[in-house]
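The structure that follows is given in the form of structure tokens.
Excluded from the complex is one protein chain; the other protein chains are retained at their positions.
We just call them A and B in the order they show up, numbering each chain from 1.
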Amino acid sequence: MKNWKLSAPFLLLLPSFIVLAAVVIVPLLLSFYSSFTPFRLTKPESFFVFIGLRNYINILSDWNFWVAFGRTVLLLTIALNLEMLLGLGLALLVEKASRGQRILRTIMMFPMMFSPILVGFQFKFMFNDNIGLVNNALQALGITNNAIPWLIDGTLAFIAILTAEIWSSTSVFAILILAGLLAMPREPVEAARVDGCTPWQTFRYVTWPFLMPFAYIAMTIRSLDVARAYDIVKIMTDGGPAGRTELIWTLVARTGYSDARMGVANAMAYFSILLSILFTVYFFRKLAAARTQIGAEW
Amino acid sequence: MQMDANASARTKKRLLSIAHKVALFLAMLIICLPGIWIVLASLRPTVEIMAKPPVWIPQELSLNAYVSMFSGVGKGGIPVLDYFRNSLIISITSTVIAIIIGMAGGYAFARFRFKAKSGLFLGLMLTRTVPGIALSLPLFFVFARVGIIDTHFGLILAYVALNIPFTIWLIDGFFRQVPKDLAEAAQIDGCTRWQAFWQVEFPLAGPGIASAGIFAFLTSWNEFALASQLTRSINSKTLPVGLLDYTAEFTIDWRGMCALAVVMIIPALTLTFIVQKHLVGGLTSGAVKG
């Protein structure tokens, strides 16, 4: 009896462990090993040549890598912050709406269900310099006469990608923060208003602390899947023009598949994994902290 | 004096209400516009899409793009039907398996106390954070060795692993919403633990589990990074990879692509309507009650 009870959760989790070990852990160990070899897909024998840290040293001294890495962190930082802010705004707007909340909420979920590859395609279409909606609209409104090269100029392309990324992921924040707003008890807000708080103060000191765990769930969920930006970039610019929108993920794909330098690509991939893990663990901890903070009052 | 203050407060209120409506409308427009634009483009003749200066009001609408896409090998040699079939088979199978495995795992987290529970949970989530493209490198290598590259089986296996962590998260949340008392009451009423699960806990968590399933389906349906490397031919290529085929060509057939995009998004959107209510519940219940 006692033994059975101890092992029940283990047995229940066993299938998950097996699948994850087979598909994620073991392959990752393999790629970890291969990051110490000069492995090329075209030369299988190179898999068994051990070159120590040379791949890592090469990467660390490679300016292109650092630019891509920095651009990735920049993109994520800007995107996550703006998504949170816009999501909060959107949630507040919808919460204030007196009618049609259900339909508004459904529309709000819209972008979440778009495949990132579709998001990329949509925005590639809309930002097309010749026939895109954005340029057409700008020209029709008389703001400019030129065809703005959205996806060709490095900075503009970064903005276009950022727009696509934010469009597709703001709803995660909006939906979860809205859930928080709807779950929030009325009394503290009313008490704050009676106590003489301005709307801003009420929001700052009462509403926001309550919403924080919800914002962090959204952050955690998002950070689980930050690499979906790869799909968007892949289809919009594929890292181009001339590497000016290269993110760490597109660089990995190019090095691994186009250049067939698997060993180096795997070493780079480890940086991208590390980046994802850092983001996730950070928000996961924030979530736990925020949870215990408001947990006391619930 | 009193009257003035009231009146100005009233005016302010009315202005704010108008500003709110305008902002809400703009936000919804921005959310909907890309989708609407694509649907519209898929129905317009290519000439109209390419027209300079742009034609704003569609002159003629037709389903030609869809007809040509589904009539055997579509325009530009893209076998949309095969991609569609592959996508369906792979998404549905991997979802069913992920739900079964995730249900066991989620139940373990929701109902049992064991050592290193939160660490284990975080560990499971972390396997999900591995970027698809990073994972695809070794998977490509292993799958090629085992000989399951470009097969349904290979991609299904990968998607099951991709979906397990999040499915566990969601299902854990849904089982937590079912009070423990109920399972205990069932055991006192004569159920074994197994019976208590199927008679009481499963029916109550059912709608939540279904929405976790839909979410897993959407993840598989939309996935690109792994599919783009682990599939090669019409044997196993899925729609997202197929869409990229279109863009890879030099002359982009915008209308055809838009039509394919619409085909891709319709199942996803339909499912969104079904899932929306439960999805948020599952995510937040875990966060708040922990």
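The rule is short, and it goes like this: a contact is a pair of C-beta atoms (placed from the backbone, for glycine too) under 8 Å apart; a residue touches a chain by one contact, two chains touch by 3 or more.
Everything below uses one rule, namely that contacts and distances are computed from a predicted model.
Set against the options "histidine kinase", "Phenylacetate-CoA oxygenase subunit PaaA", "Phosphoserine phosphatase" or "sn-glycerol-3-phosphate ABC transporter ATP-binding protein UgpC", the UniProt name belonging to the omitted chain is "sn-glycerol-3-phosphate ABC transporter ATP-binding protein UgpC". Across B:Leu182, B:Ala210 or B:Leu269, the residue that sits in touch with the chain not pictured is B:Leu182.
Within subunit B, the residues in touch with the undisplayed chain are 179, 181-182, 184-193, 195, 199-200, 203-204.
By our rule, only the chains that are shown with their structure count from here on.
Those residues of subunit A that touch subunit B in the complex are listed here as 6, 8-10, 12-13, 15-16, 19-20, 22-28, 30-31, 34, 41, 89-90, 93-94, 96-97, 104-119, 121-126, 130-131, 133, 136, 139-140, 167, 171, 175-176, 179-180, 183, 213-214, 216-217, 220-221, 223-228, 230-231, 234-235, 249, 252-253, 256-257, 262, 265-266, 269-270, 272-273, 276-277, 279-281, 284, 287-288, 291, 295, 298. Note for the complex: subunit B touches subunit A at residues 20, 23-24, 27-28, 30-35, 37-38, 41, 49-50, 52-54, 56, 100-102, 104-105, 107-109, 112, 114, 118, 120, 122, 124-135, 137-139, 141-142, 157-158, 160-161, 164-166, 168, 218, 221-225, 228-229, 240, 243-244, 247, 254, 257-258, 261, 264-265, 268-269, 271-273, 276, 280-281, 283-284, 286-288, 290.
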